[in-house]
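Partial complex: the chains shown occupy the same locations as in the complete assembly.
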């Protein structure tokens, strides 16, 4: 029945809870032998950005966006009940107690299982994110054509 | 053209408006003869939780999450303009005037049409939701492997 042994996930939202859902699906699919493509765009790109990435040379608006949306796996907010970060902190504690890996660990796990992590080049241009400010786990930088090619070869594609 | 006569929906958000969209697609697909799988995870699980479910034995963080996100179909907020519940109440009134069934009725309709309602076991563990606190309409409790199996047999899969 399964004719396309691949999955493509668009990580648009940078929220902790949605990211977790994405990585649980991604690592689960990879563990079952599927090729997994994760395409990080817009707020989702913030996960792949180094903490304290340089903003030199950006205009003030892009700097402000960069300042207001923190980068890195330990700074992701919740999509609901974030309460200035309190909800996200509580969620991290609950995950720890449940022995669930945190986002940083999940990125590593995904890479070790061969999951492709693509940073969206269009969003990088708009938000002023440079290639050198991305974490080394990123496997490639590409645009919508690359996403379409992956999605058309996939059994299913999700916008998360 | 249609080689896979099934649909899989992930209900991640617990919002009234997104839930409605999900159930309209689900019942529409079931009415047209498709097998429909609804997979409730994270905030979406709140729809399948009995109102006044016991929280005994949970630690205070899980209790607090349970307290802040109300369970049951009549307590779903709107994804926008919720305004402490006022927006959601207005939406329910508008639905009533439009002779649209409410969420509780839609759950029943879906079940009678053979829609499969799965509660995500991983989210249940993290949020401390016990099997006995789920409404009887839930058809099974399962994890990501079960979701992947359904999605791979589906014509399309949506993350809602």
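By written order: A and B. Residues from 1 in each chain.
One rule holds in what follows: contacts are C-beta pairs under 8 Å (C-beta built on N, C-alpha and C of every residue); 3 or more make two chains touch, one makes a residue touch a chain.
Remember, it's a predicted structure, so these values are computed and weren't measured experimentally.
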> To what total copy number does the complex in this file extend, with 2 chains depicted?
Replying inline: 3
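Definition applied: only the chains that are shown with their structure count from here on.
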>> Using only Cα atoms, superpose chain A on chain B and state the rotation angle in degrees, rounded to the nearest 5.
In response: 120
>> As a quick test, compute the distance in whole Å between the mean CA positions of chain A and chain B.
In response: 25
> In the complex formed with chain A, which residues of chain B make contact?
Replying inline: 4, 8, 10, 12-14, 41-43, 59, 61-62, 64-65, 68-69, 122, 125-127, 143-145, 147-148, 151-154, 156-159
> For the complex, which residues does chain A have touching chain B?
Replying inline: 1-2, 17-18, 21, 24-25, 28-29, 32, 34, 79-81, 90, 93-95, 97-98, 100, 155-160
